[in-house]
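A protein chain is absent from this complex, but the other protein chains hold their places.
Then we have subunit A:
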Amino acid sequence: MAAPESGDGNNGAARMVTLISSDNTRFEVEAAAASLSQTLQLTILDGGGGGGDGIPLPNVDSATLSKVLEYCIKHAPAAANGGAPNATAVDRAELERFDNEFVNIDQSVLYSLIMAAHNLEIEGLQSLVAKKVADMIKGKSPMEIRRTLGFPDPTPEEQAEMNAHMLEYGWAYE
C-alpha cells in the first residue's frame, strides 16, 4: 500500500497496527486503513495497536476480519483524499467494480460482514452490505424473504399472523 501523501512528518513511513480477531489471529495493517473504522480510529489516535500489543476484536472472527480489511485497504486511499475531490473517474469506477465483486459473496459471510461493519462502525462498508441485503429483499414476498435470509420455517401461529397481515396489507402485494 503506497500512501503517497502520508508524509505527515510524525508518521514517516506508514504506521502499522495489529488487530487480533476472536480466534486469536493477528492482522497487521496500516493505521490509515484501520482508521476507516470509527471504533478503531479513537484507539489508534491514542497510540494503541502498535508494536506487540495489538487491538483485540472479540466480536470478529478471522475470516470476517480479513474480508473487512480487504475492503479497508482498498478504500483507505480514497478516504484519505477526503472522498471524491481529486479522485479520477477511473478510480471511482475501479472502486465501484471492487465493491460489486466484494459483496458478491456467500450469505453467511455477508451476515458476519454486516455485523462486523456495524460493530467496527465502518460507514462505507455498512451501507455497501446493507444495500446488497436490501437488494436481496426487494420485491420478494415475506415467505421468499424468510427463505432467502435463512429464517426457520414459520410456526403455524406465525403463519396465521402472516396471513392476517397479508390480508391487511393486500395493496402492498400488487
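Just so it is clear, contacts are C-beta pairs under 8 Å (C-beta built on N, C-alpha and C of every residue); 3 or more make two chains touch, one makes a residue touch a chain; residues count from 1.
Everything that follows uses one rule, which is that contacts and distances are computed from a predicted model.
K.L.:
When you check the chain that is not on display against UniProt, which of "Cullin family profile domain-containing protein", "F-box domain-containing protein", "Eukaryotic translation initiation factor 3 subunit G" or "Ras-related protein Rab-21" does it turn out to be?
P.N.:
"F-box domain-containing protein"
K.L.:
Can you list where subunit A touches the absent chain?
P.N.:
Here the touching residues of subunit A are 111, 114-115, 117-118, 126-127, 130-131, 133-134, 137-139, 141-142, 145-146, 149-162, 165-166, 169, 171-174.
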